[in-house]
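In this view, the complex is presented without one of its protein chains, the others remaining in place.
Let's look at chain A:
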Amino acid sequence: METAPKPGRGAPPKDGEPQAKRKKPRRYWEEEAAPAAAGASPGPPRKKAKTRDPRPPRSKSVRIAKKSRFCQKPQTPKNAPDQKKKPQRTLSGAQDPFPGPAPAPVEEARKFCRIDKSRALPHSKPKTRSRLETAEAQEEEASVRAARAELLLTEEPGFLEGEDGEDTAKILQTDIVEAVDIASAAKHFDLNLRQFGPYRLNYSRTGRHLALGGRRGHVAALDWVTKKLMCEINVMEAVQDIHFLHSEALLAVAQNRWLYIYDNQGIELHCIRRCDRATRLEFLPFHFLLATCSETGFLTYLDVSVGKIVTALNARAGRLSVMAQNPYNAVIHLGHSNGTVSLWSPAVKEPLAKILCHRGAVRAVAVDSTGTYMATSGLDHQLKIFDLRGTFQPLSARTLPQGAGHLAFSQRGLLAAGMGDVVNIWTGQGQASSPSLEQPYLTHRLSGRVHGLQFCPFEDVLGVGHSGGISSMLVPGSAEPNFDGLENNPYRSRKQRQEWEVKALLEKVPAELICLDPRALAEVDVVSLEQQKKERIERLGYDPDAKAAFQPKAKQKGRSSTASLVKRKRKVMDQEHRDKVRQSLEQQQQQQKQETSKPTGARPSALDRFVR
């Protein structure tokens, strides 16, 4: 295997930039003047800090400061603990510089609030109310704690920003490479592999390893950061797709006939014949499911933890070659030749939803990491972004010169589209907003036609597999700068990986829990609840929860005659009925009011009949 330009070869990966962004909190024994000076000066020598820091330094985002035309986004100052007015005096006379409980950022805490308070609850008894109150208090406390823990996310994403209206799309990769530090520059490279045809590629979940599979049988896995090759084989068969399983130790390769699984030494472990003629692979990491779609039109779920096929679903839509997973709810999206995208769960035999997206066939589908947006491109040369939150309506659409053959979302919501030999990247206005297709953020021309696209997790890098090999391009601000060391640790050792594997297996989510709205699992199964209630009523012969029917009291002095009893009963019944009618009437009136109050648009004029 040959690697073309390697700017960072030989030089060990170093910390890209001293991360002296965070101001040290002032201690009470320090002088007032000292921190001010420290704030102005670059700070205390970093050597000490570096030795203290256990994890290896690493540049999370490309920070560009050298060139004047690039400017980094101004750092939003995290709400520093505001000093209280009066520090309490202690016995010793020392003052607590940060008196009171630690401040909790309210807006960030709101992000972690999960109880939907918008829906009104039916009237509840005091006992129930106390339970609800405790639940809310718990939620608040947990959210505040989580918000406080945000402080530990030290890295911040950076972006390219054009100087006074300069188009960032005109900035070439070479410019970026020149501007960034040497470690980041090392992340831009091209693998010149013309021999074995267009390449598919896949990054492992930690973003540390890269697997690539050439059409003509070339399969390789490497630690792309250090450029250390793990294995390289030729399977002597056409390779359709390649995908890492839950860790970098296992590799699934969709070959011409069957699906094969290799380990990181390149040793063939399994040949799964039930997944034949697979075209695309997707791995659902929390369910340990490998989803394959095949030329025969089947979507097969393989549980890699036990090696069993969970289900094989017939999509009844011909050859399947477009697949994406929704990372939010693990639903598989399949693109079909009739312009529809269908959403699948292994628990249901039919698609959960079917969306008509394009007039022509769907060429590529991608779903963003929050599960909010889906990007599709079709043969009608259009690129559309759909809202996946219930409505499945297009938010924006664009016609591309040649249509996009491949789409990929980054962790922070950047959208990359491969059109021929060009890759375009769009950004949104902010976090969790759909990418606006007005202006591309970056464009890059490759040496061959794009065949595979993936953003590298936790690195500002987009990997592109094309007919000329693999190229890794720098896309500032694409990846999540902070990683969860317990979940996806790029620096984990073998032992750590094994520990994580065991934990992940213990926390494996059953396949049948995959559904469109994962929060629905936290709801009561109303249907069976009502069914049970009905059965109980049938069994008992009466409704134990029902309100007892009105029974008139016996009265004396001849007023308790049968006629008067009936009369009284009637009276109560009528009263109830009247109340009901009144309520429904009020509701109707309200509805009418709402309808009338809403603007019905412009009134049609008489001249409208002439409009053609």
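Here, a residue touches a chain if its C-beta (ideal position, glycine included) is under 8 Å from a C-beta of that chain, and two chains touch if they have at least 3 such contacts; residues count from 1.
Please note the rule applied: contacts and distances are computed from a predicted model.
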Field: Name per UniProt, for the chain absent here [options: "U3 small nucleolar RNA-associated protein 14 homolog A", "Mitotic spindle assembly checkpoint protein MAD1", "Sedlin" or "Exosome complex component RRP4"]
entry: "U3 small nucleolar RNA-associated protein 14 homolog A"
Message: Given that one chain is not shown, which residue among A:I182, A:V348, A:I537 or A:L565 touches it?
response: A:V348
Task: Consider the whole complex, including the chain that is not shown, and state which of A:P101, A:P401 or A:G541 touches that chain.
output: A:P401
Query: Where the complex has a chain not shown, which of A:P285, A:G339, A:G452 or A:G469 is the residue touching it?
result: A:G339
Residue among A:R208, A:H243 or A:H358 touching the omitted chain: A:H358
Field: Touching residue (missing chain; options A:I115, A:L229 or A:L505)
entry: A:I115
Message: Suppose we count only contacts with the excluded chain; which residues of chain A make the list?
response: 91, 114-116, 119, 121-122, 124-125, 127-128, 130-132, 134-135, 138-139, 141-142, 145-146, 148-149, 167, 169-170, 337-340, 345, 347-348, 350-361, 379-384, 390-402, 419-422, 424, 436-438, 440, 443-445, 449, 467, 507, 510, 512-515, 519-529, 532, 595, 598-605, 608-609, 611
